[in-house]
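Quick one: the structure is below, questions incoming.
The other protein chains are all here in position, but one chain of the complex has been omitted.
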Amino acid sequence: MFKSGWRPNRSFIYGLAFSALGVFTFVVSNAFPGLPEGHPGPGLFPLIMGACMSLIGLALMVQYRSQDDGNKHSMVGDWISIGILLLILIVFPWLRNLAGFPIALAISISGVAMLLKILHWKAIIVGTSTTLVVFLLFNKLLQVPL
Amino acid sequence: MALFISITLSNGCGEGGGSSDANYPARPVTMMVPWAAGGMTDLSSRALAAVLQKHLGVSVNVVNRTGGGGVIGHLALSQARPDGYTIGAVTVEITMMHNMGLTELIWEDFTPLSLMVDNAAGITVRMDSPYETVQDLIDAVKADPGNLQASGTSRGGIWDLARIGFLRAVGLKDSDMPWVPSQGASPALQELLASGVDVVTASLTEVDALRRAGQVKTLAVMADERLENFPDVPTLKEQGIDWSLGGWVSVCAPKGLPDVVKAKLEEAILKTMEDPEFRDAMNQAGSNIREIQGDLLVKFLEGEHTKNEESMTLAGLKQ
Partner (left out) sequence: MSDLFSVQGILALLLGGLYGSIFGAIPGLTATLAVALFIPIAFFLDPSVALPAIIAISSVAIFAGDVGSTVAKIPGTPASAAYFGQLFRLSRKEGPLYSLGISAIGSAIGGVIGALLLILTASLIVMVARQFSSFEYFWIAVLGLMAGVFASGGSALKSFASLLLGLLFATVGVDPTLGFPRFHFGNAQLMGGLNYIVAMIGLFGFSEVLGHVFRPEKNFEAELEAERSARAFFMRPMLLILQKKWLVIRSSLVGVMVGFLPGAGADIGSWVSSSIEKIKSKGKGDAEHDDEIILAGTSSNNAAVASAWIPALSLGLPGDTITAIVLGIFMMKGISPGPLLFDQQPELITSLYLTFIISNVILLPCFGYLSALMAKKLIKTPMPLLLSVVTALCIVGAYAINNDVFDVWIMAGMGLLAFLLKRGGFPLAQVVLGMVLGPILEQNFMVSAIKSRWDMSSFFDRPVALILMAATILIIYLGVKYSGKMFKQPDTEID
């Protein structure tokens, strides 16, 4: 993609992300109302922080652009695992509404266990027993409703 | 014991009709509190819940749902099933939050059951300050507008509204005694003692400890009548100033509560509030019990709604 041989390394991408977040913060908080008599209001701090963050982001981009951080290439498969793990947690609230907390937790943890390369039937045992222990700990011992 | 009562209760009702409302209450009731554990609302609600289970015959569990300046807890209560098994504390902030654009929620989104506590705002100054009466203070503000500063809570909080209403009632502007925000009554009192501010408008309950220690004096209370727990503090009305305001806590259920259930809850709450066990707990905390139910309560809430909206519009706090 980059013919010159320069490709955006990791620090450059982080710097870019920080800058974008900084600019976004700045723009959003610029719209906050001020205090009477023209004094700065609730927007003051986010504005300063947004400005600082965009500058830091720029500095990160400039400082590391020429370097090659020579890191190992990550594999697509690794990122897919991360995605699945996050998906399990994103779906969790719905699962809980559908099946109740204990069952939802057991299913989710079994999924996580499989992701961690525990074999299928073992994963289900891990999920169920973990749920049981956690449930007993919180519901019975600490009296927290789940 | 509680179990025994609940069994007899549900048996007794069960013979009467088939409807589940008639069986109410058949299982534990949850009481939601929109403020953190340990605060005034939480303490009053826990005191109420402890005694209410005696009169309701099932256990009443308090759950704190905090955050968002009270928005989250109120929202959660309004969205709960209106079956009487979820009730909650609804506080004075329900008349204020929508004005600041925090939420659409107002008191009409609930079924009001009873008022529980109403702690009137006070006007408190340092012990060594030259003001002995409210009139002294008013004269000082008029002589040098903007010099004296008041505090008690965040900007636009209930004690800020107390200040705004008081200033308006005596013909002064909002900027004549500006507000210094604080994170609650105790930091504000700390500032008062350190001469950072001159007046604190928090409730008498909150300033009571320092009052007893002789470090501050309370010039007036913003209530209709003198308070039971503080008979020595004159009201503003006695001095010809028509203004009263308090931080109150009411017990509400989600909107659409069946009448049968509502009646049962109202009766049990009334009994609770007359129970010496509850009264003692509240008196010990210095909180002012105020029982209002039914149509009077609706009227009260309507009144608070308009009154606080007016104050907030006046101070430019309404979004």
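Letters A and B mark the chains in the order given here, with residues in each chain numbered from 1 onward.
Note that a residue touches a chain if its C-beta (ideal position, glycine included) is under 8 Å from a C-beta of that chain, and two chains touch if they have at least 3 such contacts.
Please read all numbers here as calculations on a predicted model, not as lab measurements.
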Residue among B:Q183, B:Q284 or B:T313 that touches the chain left out of view: B:Q183
Residue of B:L102, B:A169 or B:A285 touching the missing chain in the full complex: B:L102
Where the missing chain touches chain B, by residue: 36-39, 63, 65-69, 71-72, 75, 100-103, 149, 154-157, 178-183, 186, 191, 194, 196-197, 317
Positions on chain A contacted by the hidden chain, ascending: 10-11, 14, 18, 21-22, 25, 28-29, 32-33, 35, 39, 41-42, 44-46, 49-50, 52-53, 56-57, 59-60, 63, 71-72, 74, 78-79, 81-82, 85-86, 89-90, 92-93, 96, 101, 105, 108-109, 112-113, 115-118, 126-127, 130-131, 133-134, 137-138, 142-146
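Note that in this section only the chains that are shown with their structure count from here on.
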Length of the line joining the C-alpha centres of chain A and chain B, rounded to whole Å: 39
